[in-house]
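Following this message is one structure expressed as structure tokens.
Note that one protein chain is taken out, while the other chains of the complex remain in position.
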Amino acid sequence: MKKSRMHLMLCAGTGCVSNGSFRIKADLEQELGKHELQDEIAVVMTGCNGFCAQGPVMVVQPDNIFYQLLSEKDIPHLVEEHFLKGRPVKRLMYTPSLEKAPVPKMSEIDFFEKQRLIALRNRGMIDPEKIEEAIARGGYRALARALTSMTSQEIIQTVKDSGLRGRGGAGFPTGRKWESAASHHSKEKYIICNADEGDPGAFMDRSIIESDPHSVLEGMAIAGKAVGAGQGYIYIRTEYPLALQRLNLAIKQAMEYGLLGHDILGTGFDFDISVFRGAGAFVCGESSALRASIQGDPPEPFSKQVHATEKGLWEKPTVLNNVETLAIVPEIIKRGAGWFSQIGTETSKGTKVFALVGKVRNTGLVEVPMGITLREIIFDIGGGMENGKAFKAVQTGGPSGGCIPASLLDLPIDYERLTEVGSMMGSGGMIVMDEDNCMVDVARYFLEFLRSESCGKCTACREGVDAMYRIVTDICDGKGNQGDIQLLEELSQAVKDGSLCQLGATASNPVLSTLRYFKDEYETHINEQRCPAGVCRALITYTIDAEKCNACLLCVKNCPQQAISGEKGKPQTIDQEKCIKCGVCRDVCRSEAVTVQ
Amino acid sequence: MAKLRPEDLDKITERMKKVMSLREGSGRAKITIHMGTCGISAGARKIMSAVIECVSELDTGDIIITSSGCAGLCSKEPMMTVELEGQAPVKYIDLTEEKVNKIFTEHVMGGKIVADYALAIGSEQAL
Partner (left out) sequence: MSSQGSNNKVGSVLVVGAGIGGMQASLDLANAGFKVYLVERSPAIGGVMSQLDKTFPTNDCAMCTLAPRMVECGSHINIEKLTYSEVESIEGEPGAFKVRVRKKARSVKADQCTGCGECMANCLVRNRAYVEPAEPEPLELTPGELSEVNRILAEHEGERGSVLPILQDINARYKWLPPGAMRHVSEAVGIPLSRVLRIATFYNVFSLEPRGEHIIRVCLGTACHVKGGSRILESLERELDVQAGRTTGDRRFTLEAVRCLGCCGLAPVVTIDEDVYGKITPQKIVKALDKYPA
């Protein structure tokens, strides 16, 4: 095997693929061929690098140079300049802001600098479709140790001592869950990996599976050894075709290498993993609904008087863990409980992956130690607000979480603190909102989501969420009444009390948290019939500022209602009768003459 | 594919090391070939191939090969810089494939600078 002198780590996560990373790969290979560099330089397709906002991204190793926003037309120049002549191309590097110089090295980019990778330890470092690379980065070592020199009790004790808590949202201590399942005797036991990542705004599970599927498989096998299970299921969303494909390939390779299946590593331990595809139902991320779904039953949650660790899937003891949790487990086994537990806060150990999205400059996946503040995540790693707008709130925890206002930006993040302020850790979605986002509209959005995703089993959730949705929609439409806010609060409590599963029990969080921190916005909608952020359609009007309008007529051409008219060469006006408030005119206007009130 | 035993994991790691160490950007030695237009026309590509050949034969993972732009001394091309961990970089000039082999065995592997081919030890001061 001839040694390559340079590796081009091109991101092939879903985000970058959609921006054309496979086309770039083809062009790169062609250009490298032209310069006869194909034997010296290897193009490696890695999993998600995390910096999705700048995709397609590529890291050149060993120089550790980070290129972003690549397009096919950049490739010939890049190959000739950098890969042949060794002159890195500044134009394609990350530039923090206009005044600053480009940052060539990946490790020096603010987005990566503050991160601490455990669950994402192999992102961008390996080709996820090659098991050898995973092994070379330390993969399956923890499994080997667990199988050869640790008892089940020792594994469980290590995980317990580490303080690892479930990364799927609720934060149940993983070690205690395993201990409980281990204590029930049964020939058959199951490990389920929950990859039904339904929270809108979260994609770390997809990213982990796409960039390092073996870490999850290894974590599951270790869990299997710890509780005495021989079969694992991975329940994965059908919306993630690439993750599904890589997962299947990873399982196949691990089986071939004897790292899964019969007699793993010659130790006599058997563990099989099957992949089960979801079919697009949010509630299937709930543990009892997920089990019902695998069993072929209608996926409605049921009462958990008997814990799943005693009677779960097919009535057998079952451990259900989130992807991220399982991906962390091998590192804990390998490096010890003490190493893990020194990271983080008193109650929440280790690191957490957050999907930093919304109106922030650097969107993407970030893994940070627990206890970091929201401000550090949003302003240091995230690079601050997009387009220089003012920060208004950050929504965490998906539909079960809440909105956290600017006054709490210095809040250190852990499970308890987030719950205290009315949100929750959830799966780790972090959606940043600016002054242009209406908080009543955000509450309406989540209610609409939950209304359609409620399975309908519990009346309180089915009808209660719908009733709340209608009230909030009325408020958005300017038909709000005095007393609506109080009614919402009452309904919230009723829905919380009358629902079986966490979907219902937390359904009112988006409303309660926006009411808690942004009550004035609700009141403005109700009392003054005004939407301060200019979002709620019934309460806004678009107008053209005659002084700024340069009569380019772009808005006239694009208006779907032909509501804009005026003399040639003169400022245009909008006919409010015809206007449907779609906002197209504001999007196309180059001189910012269209204003919204 | 035969089923693995625990000790086989180390073997795979060893085998993959030369690939992986590159990505971690760490190595015992770093060899930079100066590949400006002048360097390439003077035969830097051949030098590059020779270096890669040497490293491949050695089957090791701790030597990093990289290219950089013109070093500014076009008349002495092709050139390369050898940098051993913890030591000052050494620039070699007027290279041929034979010279590369010699430098490789004596300096990179043996740690002894080949003074005959060397231009200077240390790098220019950046302002």
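All chains are identified by letter, namely A and B, in their written order; residue positions are counted from 1 within each chain.
Just so we're on the same page, a residue touches a chain if its C-beta (ideal position, glycine included) is under 8 Å from a C-beta of that chain, and two chains touch if they have at least 3 such contacts.
The structure displayed is predicted, hence computed values, not measured ones.
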Omitted chain - touching chains that are shown: A
Contact residue for the chain not shown (choose from A:364, A:464 or A:480): A:364
Omitted-chain contact residue, chosen from A:4, A:19, A:46 or A:423: A:19
Option touching the unshown chain, where A:81, A:110 or A:239 are the choices: A:239
Touching residue (missing chain; options A:206, A:246, A:451 or A:525): A:206
For chain A, residues in touch with the removed chain: 14-15, 17-19, 52-53, 55, 197-203, 206, 237-241, 276-282, 293-299, 303, 314, 355, 357-359, 363-365, 395, 398, 429, 431, 433, 437, 442, 445-446, 449, 453, 455, 457-459, 498, 500, 558, 560, 582-584, 587-588
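Here, only the chains that are shown with their structure count from here on.
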Chain A - residues contacting chain B, complex: 1-7, 9, 36, 39-40, 61-64, 83-87, 125, 132-133, 135-138, 140-141, 144, 147-148, 256-259, 263, 265-267
Residues of chain B defined as touching chain A within the complex: 1-6, 9, 12-13, 15-20, 22-27, 30, 32-37, 40, 45, 48-49, 51-52, 55-56, 64-70
